[in-house]
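Left out: one protein chain. Kept in place: all the others.
A, B, C, D and E label the chains in the order they appear, each numbered from 1.
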Amino acid sequence: MKIQLINPNTCQGMTDKIALSAQSVCLYSSEIIARNPAHGPESIECALDETIAAAALLDVIAQGEAEGVDAHIIACFGDPAIDAARELASVPVIGIAGAAFQLASLVSHRFGVVTTMSRTLPAAEHLLHRYGYHHLCSGVRATDIAVLDLEQIQASAYQQLLQECRAAINQDGAEAIVLGCAGMSDLTAELSAALNVPVIDGVAAAVKLAESLHALKLTTSKSGNYAAPLHKSFHGRYQHWSR
Amino acid sequence: MKIQLINPNTCQGMTDKIALSAQSVCLYSSEIIARNPAHGPESIECALDETIAAAALLDVIAQGEAEGVDAHIIACFGDPAIDAARELASVPVIGIAGAAFQLASLVSHRFGVVTTMSRTLPAAEHLLHRYGYHHLCSGVRATDIAVLDLEQIQASAYQQLLQECRAAINQDGAEAIVLGCAGMSDLTAELSAALNVPVIDGVAAAVKLAESLHALKLTTSKSGNYAAPLHKSFHGRYQHWSR
Amino acid sequence: MKIQLINPNTCQGMTDKIALSAQSVCLYSSEIIARNPAHGPESIECALDETIAAAALLDVIAQGEAEGVDAHIIACFGDPAIDAARELASVPVIGIAGAAFQLASLVSHRFGVVTTMSRTLPAAEHLLHRYGYHHLCSGVRATDIAVLDLEQIQASAYQQLLQECRAAINQDGAEAIVLGCAGMSDLTAELSAALNVPVIDGVAAAVKLAESLHALKLTTSKSGNYAAPLHKSFHGRYQHWSR
Amino acid sequence: MKIQLINPNTCQGMTDKIALSAQSVCLYSSEIIARNPAHGPESIECALDETIAAAALLDVIAQGEAEGVDAHIIACFGDPAIDAARELASVPVIGIAGAAFQLASLVSHRFGVVTTMSRTLPAAEHLLHRYGYHHLCSGVRATDIAVLDLEQIQASAYQQLLQECRAAINQDGAEAIVLGCAGMSDLTAELSAALNVPVIDGVAAAVKLAESLHALKLTTSKSGNYAAPLHKSFHGRYQHWSR
Amino acid sequence: MKIQLINPNTCQGMTDKIALSAQSVCLYSSEIIARNPAHGPESIECALDETIAAAALLDVIAQGEAEGVDAHIIACFGDPAIDAARELASVPVIGIAGAAFQLASLVSHRFGVVTTMSRTLPAAEHLLHRYGYHHLCSGVRATDIAVLDLEQIQASAYQQLLQECRAAINQDGAEAIVLGCAGMSDLTAELSAALNVPVIDGVAAAVKLAESLHALKLTTSKSGNYAAPLHKSFHGRYQHWSR
Partner (left out) sequence: MKIQLINPNTCQGMTDKIALSAQSVCLYSSEIIARNPAHGPESIECALDETIAAAALLDVIAQGEAEGVDAHIIACFGDPAIDAARELASVPVIGIAGAAFQLASLVSHRFGVVTTMSRTLPAAEHLLHRYGYHHLCSGVRATDIAVLDLEQIQASAYQQLLQECRAAINQDGAEAIVLGCAGMSDLTAELSAALNVPVIDGVAAAVKLAESLHALKLTTSKSGNYAAPLHKSFHGRYQHWSR
């Protein structure tokens, strides 16, 4: 199957990194097509970034659909534009936050989330509510590491990340850790070894869920709220959306 | 005070209509600056429309900020991009759904919402939860009138709207009606006369709340989640957002 | 318009103080009629006080109705007797707690409440739930300043109030402060200057909401739960309620 | 033990009736002292009635305390003034709605409530939330029988009551019926025989709970929110509350 | 009446202890038949223990039914097997956790729970949600005293228990204490004297509720979810359940 893995920001380094993470866990028969939009912010750390990136990533969804991919993954922990993407897509669309919460709940009674900037906490809280996992989460902690600083993570930042994971376990009662940023996916194994509890990377989780749905021939229901968008005119820089 | 009233779709007719609605209720000292984005969908009726319009309307927020307006109103019942807009703005940003819920709750024990297409129901439900008004709402009903058909509403569509309002009152127990689309604002008086319960138009409600905040010198808190967006590079068609 | 501003306790000093607060923010065309009941407790700080004051304030509502006022404001942070008042009134009835929560939610992502005695905390919590604002509140803090001590506030009490506001911001994550007692309304400007976040006084908020509803010709729905009370006999000291 | 059974309205007939109901189920060693306030409405069917009756019934609590009763029961399905009564009392105060919900939940998976006027539905809903029984209730149904019409119930009204009980069982899935008015207590046995499910009368339930607490030497905690009211001046017709 | 008091673990010492607790509070006319299953764990401290004990205790329910007891009490704070027991029984089945929450809520605004091992916290949390008392609970605290160590409690363990009760009151705001293990029932009076707030033992609470239901002729509804189990074959060591 072809899995389109979308990094919704414009940082090529992060796109390359999550492609490696995905390839390291996917089936031999799966092909990972990693992309990021040509337009938008270089990282997503506040509501402005997310609102712009949401519009931009839909172009990538449309491109993947045109090419006949078998699933789309939105690889930003805010799961931006997931409803619009599901309207556009004929195949499953999976967000990495939702994917991580699902697998974390299968291996723990309570999981903690450790994320980047404090400004992203409301987005994580919102998704816990939307997906129904709030009561299974022991808390969300910010490291205040900037997303782009994960690209070449310094020892001090790694220590800060490790420390928040430990606080989640020892103070909040987390029995597993969900990594709250796609840019942390390359640190999963190291953190898991250090912490001795399951550490869940949403990118890897989403890849396995995409493969699972494909094996079961399950795809986005087009009956109801994820039916194809209504035909209408779009103007200006969004004219290409006119149908 | 200067109130920027933003119609997030590109339909000039609707922009003109809501400008009239706003002007008919604002203070003598208030100036209504009604605008719509140059980019985006001509109406907002599904998640794709809303995701694109959200990105597009932020340009109008920025324009209003540059001009020194005293408040922004987002005149689409999904309150799109409200968090990003509050990050960008130094003055209050009010969505018409939230504004309508607030005033409706002051004059009724339970209010009903009557909206356009069935596809917009999840957005209305989402906002009732976000703002905390779900338990005060007797139900959301769709008329399946397309947004643009409100521009020159036919007798049959008006009857359909009236019928759903009556069903909300008689079957659901609504004691007041919230109109679920900015494009219905010109029908408020007529519906109110026909129904004999309070009928709340979010555009008018938002204008009065904007004036209220201004009189009290209350503006968006820049301490916390609505602090100004972080400085970073944006690429492609969003390059103008680089700071 | 004529706004009847009701202090539900019998402390004339507080009635005078909130009249000034209301007059300083109302429109030129608004007339503030500030009153307190002849009967009841001199301050409201526990359930007994509130239960007695609730019955007593209804006489003031009836008086205002007889005089043809255009709105009633119940200026005690427990919003006592608000349902019964809405049954009695033909015009809007606004409680200061509900009014403050509404405006606070327009200018912040999370607001904190700072109130008087610890004994009043359950009442504030109850209203946050009733109105649906619990998830938008970062916490309610008591200063343990007695209501009547606000009449001539000492420097030490003011410092205690300021300290709890700061704790709400720095420890609880409040982005705005709601003042949890009508008797604090004269401190709004001073606290706002000191704290650098929006500070919301419910008395001022309620006045602007009353004017907003009046401008929009919105009044209490008499269809449903706020219909006029049923006619029946009352005995003893409540005989005057017989209809 | 001495149990003060308070009918919060001024209808002596109802006071006599619930006294009989209580006496028919209490222990040989229990003495039922049934009273109603001298002041207030002759029945409680809307928020105005309840707000006035709440203030009036506190005088009866004080009288019982002075006489050294061992428990107070508030025999109106809205459990009016229960918080203030618990502040005043040194012994347990039990409301009949809360008592009925407790016993109903011990003998059924879901119970239905059948009450008098539609106007009382919000009060019942409020108590289900306050006490935490909302998810165990299959629904609240009104018969629109006036409270005083229960005094000499006609065959037609009884049939209406029976019909709503049957609808609760057959349509809503109720496995037990809670009677939503103290004035229905004399119909418990007849309804139970007719319906073949447990029928719970709150008056009887409250008597047994009062005896239970007494046997276990459990009484209202005076540490925290039910501590004695603060000392202060009351004016006018409430001057007797000054402490 | 005959009350079958079931200790679901196989520790005879605990069975004897709770029999004494029950006998010390029951009516003269009540007979306490205290039993424990022949099969299962000697104490219940984790999900494995509870799952095994749940199956084992149903044999005791069946025995009591065959003997014609008038009520069953499940005397383990997890209220194990309560739904299955209610299916089997023609008379009421009461769990001690639910019973304790009910009486605690009648004498306090918020109660705390103090239990044994940390591993039992999720079970207590689950029951607070199931019964609807979560919002009335100030918190659940573990002492990490093993259940069997309560049999001959050491001074140090008692001090640990007392300390957690005090923390519940002073730090969490508990106004009453619910003892979270049947094995603590003999400590109720001593703790109550030391703490000066109501201390509720679920065993005693359940006995009084059983007597209350019996006096009111209320028994488990056999209409709906607690109807008798369907007839079918059971195999192996559960063959005796075949009907």
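For this structure, a couple of remarks:
The rule we apply is simple: contacts are C-beta pairs under 8 Å (C-beta built on N, C-alpha and C of every residue); 3 or more make two chains touch, one makes a residue touch a chain.
What you are looking at is a predicted structure, and each value in this text was computed from that prediction instead of being measured.
When you scan D:Arg35, D:His109 or D:Lys208 for touch with the missing chain, the hit is D:His109.
The chain omitted from view is touched by exactly one of A:Ile94, A:Ala123, A:Val147 or A:Cys181, namely A:Ile94. Set against the missing chain, the residues A:Thr15, A:Asn36, A:Thr51 or A:Ser108 yield one that touches it, A:Ser108.
Residues of subunit E that touch the chain left out of the display are 10, 37-43, 45-52, 54-56, 58, 81, 83-84, 86-88, 117, 119, 122, 129, 225, 227, 229-230, 232-238, 241. Subunit A meets the missing chain through residues 25, 27, 83, 92, 94, 98, 102-103, 105-110, 131-136, 169, 173, 175-176, 192, 196-198, 200, 204-205, 208-209, 211-213, 215-221, 223-226.
Note that only the chains that are shown with their structure count from here on.
Matched by residue number, over half of the contacts between the chains of C-D recur in the interface of A-B, chosen from D-E, B-C or A-B. As a whole-number value, the distance joining the C-alpha centres of subunit C and subunit E reads 45 Å. The multi-chain contact residues of subunit A, meaning those touching 2 or more other chains, are 122.
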